[in-house]
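Quick notes on the structure that follows.
The complex appears here without one of its protein chains, the remainder shown in place.
Showing chain A:
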Amino acid sequence: MTIKLNRRAFGGLLGSTIAASALAGHRAFAQSGGNVRLIWWGNPERDKRTNAVVDQYIAATGAKVTPETYAWGDYWQKLATQAAGGNLPDVIQMDYRFIFEYARRGQLAALDEFVGNELELDDFDPNQMESGRVDGKLYGVSMGANSMTHVYNKTMLDKIGFELPDSTKWTADDYVAIGRELKDQLPEGVYFSENMGIQEPRLQTWVRSRGKDLYNADGQLAFDVEDMVDYFEYWKMMQDEGLTPPADLQAQDSGKMEERMHVIGRSLFGFIHSNQLVANQNLMEDEIEIVMIPNAGDQPGQYLKPSMFLSMSENASDKSAAAQLLNYFITNPDANDILLIERGVTGDASIRERILPGLTETEQKIIKYLDLVSTWVGPLPPPPPQNAGEIDRALRPAWESVAFGQVDAKTGATEFYENAKRILERS
């Protein structure tokens, strides 16, 4: 692993005082005849905003753009198939989990030659930019920063009249204690918390707060089987005490936003990423709020991460045109008036300064939250190994076999741990 991982400073970009660099000139766009294909994963809210920006771009430049969008689950299958057919779209929304794989297999174009030309990144936070480098070359421009979070139903909690403690200081034990206190005051059929046994990022904050991580830079497991056992025992205990929904109800959440327990009104707390707050709030009548994961320990469990990148296909027919579209999304003020922070908080200082005052109350919560997180945050972990996605998926049946009582937490956790090691060896 040759990339620099000292990215603690990544959080610095969110320091609440933002240097004013008001005079950011934005060049006019060169005309280009080629059709640029753009692909992203998202949700209805993101699709609406992205399509609006595409229309705006077409109107402003006369360029041709063909947009394409899928849900997260289908996206990577579609993308891999297109890559196999030599048919990748020109501009691709990329994830930190996959950018190394795609870049190292020659599917992505290095963007360095466009920086200073088509790509105007003078105002872009250097730390956030660094996260898009693979082996020293720039393969993606970060579209924003985010972090994991606990979301809760504020309307419901206010009705009970309960005051949450400082979320930078609360622990997993505090979380249980609060759950026990609130259990009988919650409406019929509402549970204190979603069960997060299958949430891989939640597991990551769990082991990181113990000074470990899911994977090390060599792509090996970087936590111990005991951590896994503790994790499953914790969530099994929560389920057994009725603080989280019974296993069959929880299993109805297949990962879609509209199926999450807090969204359908069956739990007070849930787990999301900060940039998802807007889309979550749009699905709900009650007001929701985000706080830090109850993981106060010796080490910070959370980190700030690039929510997603824009990358370019190595096979793009007109790379200059693709770079112009990419640049429009990152740096154009009008485009960002529409995009705002739905994909995370942008690294472009002048854009950030422009859009911050006009944000809605919900979006302001995200900014405030990331400021809070940056006071207690660890470094960006090394990129996950190739089969991390498979291990993430294997966590679901492993946890469910515990949740449905087929095996005890210790057996389930040990089996999962051994299975994860086998999956890593198999690549």
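For the reader, a short list of remarks on this structure follows.
To be clear about the criterion, a residue touches a chain if its C-beta (ideal position, glycine included) is under 8 Å from a C-beta of that chain, and two chains touch if they have at least 3 such contacts; residues count from 1.
As a working rule, contacts and distances are computed from a predicted model.
For the chain that is left out, the UniProt protein name among "ABC transporter permease subunit", "Multisubunit potassium/proton antiporter, PhaF subunit (TC 2.A.63.1.1)", "Response regulator" or "Phenylacetate-CoA oxygenase subunit PaaI" is "ABC transporter permease subunit".
Only one of A:T66, A:T81 or A:T155 touches the chain withheld from this view, namely A:T81. For the chain left out of this panel, the touching residue among A:A247, A:V278 or A:A409 is A:A247.
Considering the full assembly, A:E259 is the residue among A:D135, A:D158, A:E181 or A:E259 that touches the omitted chain.
Chain A residues in contact with the hidden partner, per the touch definition given at the top, are 73, 76-77, 80-81, 83-84, 101-102, 105, 107, 247-249, 251-252, 254-256, 259, 387, 389-390, 393, 396-397, 400-401, 404, 406.
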